[in-house]
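One protein chain omitted, others in place.
Entry: chain A
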Amino acid sequence: MKKAIAIVSLTAAFAAASQSQAVTITLACGAVGQELQLCKEGAARWSKKTGNTVKIFESPNLTNDRLGLYQQQLAARSSDIDVYQLDVIWPGLLSQHFVDLKGKVPASEIGQFFPRIVEANTVNGKLVSLPWFTDAGLLYYRTDLMKKYGYSAPPKTWAELATMAKKIQDGEKKANPTFTGFVFQGKNYEGLTCDALEWVNSFGGGTIVDQTGKITINNPKAAQALDTAASWVKSISPAGVTTYDEEAARGIFQAGNAAFMRNWPYAYALGQGEDSKVKGKIGVAPLPAGPGGKPSATLGGWNLGVSAYSKNQAAAIDLVRYLTSPAEQKIRAIEGAYNPTIPALYKDQAILKANPFFGSLYSVFTNAVPRPSAATKGKYNQVSQAFSSAVSDVLNGKSKGQQAVASLATNLARIKGRGF
């Protein structure tokens, strides 16, 4: 009895102590698809466990806009935001503003992540952020329409995709004039860089800039890839595809108005949601390959880092550790189809049941092509914008592939100047 009282009073004392130290942490997370909802829920679970409060900072949808906003916060050494959700291409750009998590997070915990993603988050030996979810470009298709038009398997090459999309589009347009064959991210922004890198790489055209910083984009295979993509616009893709981002493409596919879509894994869970018109009719496959090339998916993904200007770093680190833990990643994988960054979770039956393609496309996620952010360092954004602008010109018929990659190479040389 005495012991019980002691335990109760001790627990109460601990609770009171932790209450008195309760702090408010501001977490900046994305709002694409279900991101915001899941982010809020995860944060709520952590605050319930620790007694701290979490304020959610809603970020813009376009990753370009988000980076601009964060840079202003960080350059001003603002302590308004404690934890940032960072794109996989940003660590090199922002490393100086973040707490080194090496030593602050147990090595065993860091060891459970994909080593390659941890490496991408490490700049000059400093662990800038912990991997939260990983991403790779996928091809979504309508299983019902494939059957209806007599196809048994998703397209293996871009040429096959074009033929299939054309046939399905021509057939479906009779009943639904807004129906289109293939939607992707054609707006001139970072998303187009991801899509176009997949085309170029799948044709065997390299990665814009190679690992040593050499500009490799000016080659006939890259030019051919861009010309191929341009041939889709207005034939199997709507004219407006050059204004679509992730959510615009998803909107069209999920409304049942497209046969194929290129998007990230998050679109799967939403497409299978109750309000989706294509629920139960979605297939997922690796993206098609170019002639003589192999399928390529651009590596995406988001990480969580703690601002060096945060006033509550210990609590902020604890929040990051909590959100990136296997239990949280499992919830996010099941509810939102966000790819875990922990290999062990790809064998979890509950996760595989919710996302059957996680198991079969495991190699797509582990072999995804990184954008040249490591080689171009602080100039990555300029490189990416020059690339997406050149691709945008080809898609809009303003230039041909060959001419575009040649002038892009000049442009990149101008950006490179004395070095990346």
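A few notes on this one:
We adopt the following convention: contacts are C-beta pairs under 8 Å (C-beta built on N, C-alpha and C of every residue); 3 or more make two chains touch, one makes a residue touch a chain; residues count from 1.
Please note the rule applied: contacts and distances are computed from a predicted model.
Not shown: a single chain whose UniProt protein name, out of "Sugar ABC transporter permease", "Flagellar basal-body rod protein FlgG", "ATPase" or "Biotin-dependent carboxyltransferase family protein", is "Sugar ABC transporter permease".
The chain that is not drawn here is touched, among residues A:Gln37, A:Gln96 or A:Gln211, by A:Gln96. The missing chain, though absent from the display, is touched by one residue of A:Gln37, A:Thr53 or A:Gln72; that residue is A:Gln72.
From the options A:Lys187, A:Lys221, A:Arg262 or A:Arg332, the residue with contact to the chain not on display is A:Lys187.
Touch with the chain that is not drawn comes from one residue among A:Thr53, A:Thr243 or A:Ser363, which is A:Thr243. Chain A residues in contact with the hidden partner, per the touch definition given at the top, are 62, 64-65, 67-68, 71-72, 74-75, 93-94, 96-97, 178, 180, 186-189, 238-243, 252, 257, 378-379, 381-382, 385, 388-389, 392, 396-398, 413-414, 416-418.
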